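Since the structure comes first, as structure tokens, the remarks are kept for the end.
Only a single protein chain was left out; the remaining protein chains are all shown in position.
And now, chain A:
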Amino acid sequence: MQSSVGNTDAGKRGMNLTLRIWRQKDPSVKGKMVSYKVTDISPDMSFLEMLDVLNEQLIMQGDDPVAFDHDCREGICGMCGVMINGEAHGPQQTTTCQLHMRSFKDGDKIDIEPWRASPFPVIKDLAVDRRAFDRIIQAGGYISVPTGTAPEAHATPVPKKDSDAAFDAATCIGCGACVAACPNASSMLFTAAKVTHLGLLPQGQPERDDRVVNMVAQQDREGFGGCTNIGECSHACPKGISMETISRLNHDLLGALRAGARPKS
């Protein structure tokens, strides 16, 4: 199936591209790749703006626009994310919204697919249900503190090294690129980032053991794969979360199990 859309003065300055996009009406039906042509795409457009152009054309033709997730379009919310030519968020280490069309050349063929993992079922086209991540967070990705006035900042000193490493891990936006890129569809980098972020700070200590055993148990329950330390996740992560977090998670988990912590059933 091929339909041609685009500006009428095609190809004067912008790029002409062939897109192959995963189209799936709803979770119950089988999807397939469908080809579209877009013309006169400016290299200054973001990838999502390019999809907006396609969708405007599809709407004008009376076709169903391509569904994809997006929100802030500033690279900080973690809502957007698709596989672009087999790479999570495409050829640059950034979010799909911050990927620009200058990363492509005129005449390129671009394959666009949703994240593939059984815990991330397709809702429609390129949009997947990532609530599995929310449930991993609910299993332990928090700290319990009394509400009220913010505490005196100097009351709890944090070593600079720890706060830096915790902040690096806290930059995780939960987009799911790690799962999408992983050959095992493992969520280890995501869970490890949360365990590292909270586990390095004094506020995270009281629940540290329970956190790691419960979050790992939850990611297993969700049906994510296991980590084989290949490193695709870290490479795909728009925030560059390091594999070191996974080692820290493993270290924490072994310590917690030795100390007798067991996951809640």
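Just so it is clear, a residue touches a chain if its C-beta (ideal position, glycine included) is under 8 Å from a C-beta of that chain, and two chains touch if they have at least 3 such contacts; residues count from 1.
Here is the rule we use: contacts and distances are computed from a predicted model.
According to UniProt, the chain absent from the figure is "Succinate dehydrogenase subunit C", selected among "Helicase XPB/Ssl2 N-terminal domain-containing protein", "Succinate dehydrogenase subunit C", "Carbohydrate ABC transporter permease" or "ATP synthase subunit b". Among the residues A:Gly176, A:Gly204 or A:Gly225, only A:Gly225 touches the chain that is left out of the figure. The hidden chain makes contact, of the residues A:Ile41, A:Leu54, A:Leu200 or A:Ile246, with A:Ile246.
Considering the complete assembly, chain A touches the hidden chain via residues 20, 22, 33, 83, 85-87, 111, 113, 116-119, 140, 144-146, 183-186, 207, 209-210, 214, 216-217, 219-221, 223-232, 234-236, 242-244, 246-254, 257, 260-265.
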